[in-house]
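Some notes on the structure that comes next.
Complex shown without one protein chain; remaining protein chains in place.
Our next item is chain A:
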């Protein structure tokens, strides 16, 4: 309250500023309520405007998304309520089964490998020494590429006359050369590699910050006690990284379930849905087959899978926000 009165007296002359002016006008009208909360109205507006923007583009559409998942809709005629019909259909939809399985595989392989390799890279590059800046930058550089550009880069690598097969032939592994993206058995794995190439640098940066935060005195004490390198890692590094691990886990799961661009750009989920993720299946169902109700239900499945992570992330944020 003092804040606002002060503004009024001091800036009476230059009240041309719209924000301040409106704040003062509102302030007079809402004087009593403001006294109760102690928050100047202009400050409330500061919160409400962004909240409304998010409400309009995110919360309201999200609610609609849940509702649409209970309908059959082609996008033209009005949506037709069918209850849980879409979810019942999923039980017998073999493409859905593939997509769900691939999404779980993606989560385990893309998520697990990027965490392990990101931690490995961070451990290797944690000491400040000559050249380490260059190595870190090299690993990090792909993080700034779009997943689409990443996909195109690797599509060139995977061509029959590209570097991957050429290197394999050069190493005497010519028998293993492959139309990597066109073979149902390898398409999904061939798509994971570019995604990993781009993600590992990101995870490394998170772990580097975590490693920096560990008190060196802990290692000193362990060395005095005669702990081996592995024991130090197992009993100091890993426990000390537990909060970063939680962050990495959330980031990875949320990123995995969102993964779309790299698959879409490389295979569109094919061949024969062999690299189909829930996200790509949802997109093609909705915007190519124009089955908007079923597409919404697929989106709800993705939401349900992500829900646990979102909730735990929010709980941590809640503790931190205090």
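As a convention for this text, a residue touches a chain if its C-beta (ideal position, glycine included) is under 8 Å from a C-beta of that chain, and two chains touch if they have at least 3 such contacts; residues count from 1.
Here is the rule we go by: contacts and distances are computed from a predicted model.
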Task = Given the options "PotD/PotF family extracellular solute-binding protein", "Phosphate transport system permease protein PstA", "Carbohydrate ABC transporter membrane protein 2, CUT1 family" or "Aspartyl/glutamyl-tRNA(Asn/Gln) amidotransferase subunit B", say which is the protein name UniProt records for the missing chain.
result = "Carbohydrate ABC transporter membrane protein 2, CUT1 family"
Hidden partner interface residues of chain A, rising order = 2-4, 6-11, 17, 19-20, 23, 37-40, 42-44, 46-47, 49-51, 53-54, 56-62, 64-66, 68, 75, 121, 124-129, 131-132, 134-135, 137-142, 144-149, 152-157, 159, 161-167, 197, 201-202, 205-206, 209, 212, 216, 219-220, 223, 243-244, 247, 250-251, 254, 257-258, 260-261, 264-265, 278-279, 282-283, 286-287, 292, 295-296, 298-300, 302-303, 306, 310, 313-314, 316-318, 320-322
